[in-house]
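With one protein chain withheld, the remaining protein chains of the complex are depicted in position.
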Amino acid sequence: MIDIKFNKRLLVVWLVLASLTLAYLWIDHSLAGTPRASAVITSSVIVIALVKVRIIFREFMEVRQAPALLCRLTDAWVVLMAVALLGCYFIGRTA
Amino acid sequence: MSAVAAQAVSAAAPPSGPLHHRIAWHLRHDPKRELWLAWGALVVFYNIFFPVFFIVAQVQPPPQPTWDLATQVHWFHERHLGIPVGFGVIFAISGMIATNNALIAYSMRRMSVSRAFGYSYLLIYSFSAVPGMLLLNIALVVGTLRPERDPEAIGWLYDFAFLSFDGTMGVFLIGSLIWMLAILLDKNRVFPKWFGYLNLCNALTEVVVAPCWIFRRGVLAWNGQIAWWLDMVVFGIYQVTFIVMLFRMIQREDFADGPLPDRVRQKAVGQ
Partner (left out) sequence: MTDLVDKSKPARFVPGQPDMWAFVLFETLVFTAYFGFYLFYRARSPELFLHSQAQLDLRIGVFNTLVLLLSSWSVARCVQSSRAGAYRAALRDVFITAAFAAVFLLLKVFEWARLVRMGNGLDSNDFFTYYFFLTGIHFVHLLIGFVVLGVVVYQLRSPARREQELQENIETCATYWHTVDFLWVLIFALLYVVR
């Protein structure tokens, strides 16, 4: 019984991740025309990607059911990546 | 611990007393003295290696591939004393590379895996000292010998030295993978599994250095932020870690064939 519930949950998780991926196509489509650099687009894209990474951590990699230490570590890593990636991008823009 | 091993260790209990007595006893009777000597040599080697390369000869961090010949000649001229002196020392201690590799191969011999791992590691790493270090040493020493040499020839030596040093990481890659595989397959728990995975991380960063053959500028050049700086950070972490892991291994060694026991506090052994 629990297995069926988990299997359905996994499928739902994949659908969520797939929709977030397809959202990129939508972003790209709405930008049709000459490519322009945009901090807003870049930041949102990075944030969406990190949301996906966190979902993968918590659902696929079962961190949801892991001890608190692992939960906090993976969350800290996501935050660290956000800071590093956005930081490097914005520093590059102003450099 | 098996009864035989327990006997061997308890029969070799060091005496209490003044320091020089204990040291003398260790030098004469400690069953692990060769292991400790090899480990000590490893530490001495790296304590000489890094200062020589970074401070005496100043060949690391590497200079730029994009410099013109005049700048390269000037670079050699600045180091006309540092390079021969520093690398003279390196040539003298390069034999220690053999004992370093032997200690690592010994760790594999202690594992439950086939001896082939230890032997192949020894072979590969013995060979890899040539492109991995000695070619750079020789090329740069040759470069400093005659300052009046044709700049084109100096430029050749410059490229040859740094490409051979950074570009041949591949030979170390296979060795790292062998050690990783041995650690992961080992049932004697000589090293924790995370150390095996760290070998994989190290191996992967070595793959990343390979493109330096193609790039003269940018992050993947032989002095690039990815190919050199980031690689050095990972390599540095790896170096310190494996020196500590070998130390722990020798501490735990019981000269038996089964799983290596966890570290026992000295006082408890006396029971």
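Just a few scattered comments:
Chains: A and B, in written order; residue numbering restarts at 1 for each.
Keep this in mind: a residue touches a chain if its C-beta (ideal position, glycine included) is under 8 Å from a C-beta of that chain, and two chains touch if they have at least 3 such contacts.
This is a predicted model, so every value here is computed, not measured.
On the side of chain A, touch with the chain left out of the figure occurs at residues 3, 6-7, 10-11, 13-14, 17-18, 21-22, 24-25, 27-28, 31, 35-38, 41-42, 45-46, 48-50, 52-53, 56-57, 59-63, 65-68, 70, 73, 77, 80-81, 84-85, 87-93, 95. In the full complex, the hidden chain is touched by chain B at residues 192-194, 196-198, 200-201, 204-205, 207-208, 211, 214-215, 218-220, 225-226, 230, 234.
FYI, only the chains that are shown with their structure count from here on.
The geometric centre of chain A is 39 Å away from that of chain B, both derived from CA atoms.
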